[in-house]
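Structure below; questions to follow.
For this view, one protein chain was removed and the others were kept in their places.
Entry: chain A
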Amino acid sequence: MRRIATLPAVVAVLAALALAAPAPAPAAAPLPPGLAANIFEVPHLPPTDSNLAVAVGSPMPDFDLPTVTGGRVKLSDYLGKKNLVISFVPAAWTPVCSGQWPGYNIAQDIFEENDAALVGITVDNIPTLYAWTRQMGDLWFPVASDFWPHGSLAQKLGILRSDGVSERALFLVDKKGVIRFIDVHDINARPDLGPLLEAMAKVQAEK
């Protein structure tokens, strides 16, 4: 009887030891709360693996994609109203992406000062994006899925990689629907916000 009575205590101590043990090597960049345990460690990938199909000065291809909140996001929502920043990231639940979007929260004021909206897009499906964005915490911008037809917008832009994910890329589209800034970044690293903010300010100064 004595042994049976102490079993829960032993289990509790073992559980505590397991929780108190050093965490396994986490991901490549500082992560937002609660994410570390769910992050998939991506091997180092070729920095880019696609051929850009648009250029600065090109019209932004039209799109109409579902969002994690159950709505849809379309280019026409912004034409004539807002400058639009589109942030493509390769995949949910991966380290750099999980740091990049929450970091944009701190810059929300700057986007607003430049009359710019932000949309985040990946080629993951909606349920995956829903779970991921819930775990990342509140994001102030819509997150949309380019999952089906798979990567159709990424393909139009020329940023769909051979492994089926998109490049890590930023596009700034002005109110006329013209692409004004493109940064197809090394997929393994987070792009510096500086060049994008400069481009937004430049477009906004033309109004």
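What we mean here is this: contacts are C-beta pairs under 8 Å (C-beta built on N, C-alpha and C of every residue); 3 or more make two chains touch, one makes a residue touch a chain; residues count from 1.
Assume contacts and distances are computed from a predicted model.
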Q | Chain not displayed: protein name in its UniProt record ("ABC transporter substrate-binding protein", "Phosphate transport system permease protein", "Indolepyruvate oxidoreductase subunit IorA" or "TlpA family protein disulfide reductase") | A | "TlpA family protein disulfide reductase"
Q | Residue of A:K156, A:K175 or A:R190 touching the missing chain in the full complex | A | A:R190
Q | Chain not shown: contacting residue from A:L52, A:A107 or A:A131 | A | A:A107
Q. What chain A residues would touch the chain not displayed?
A. 5-6, 8-13, 15-17, 19-23, 25-33, 36, 99-100, 102-103, 105-107, 109-110, 137, 190, 192-194, 197
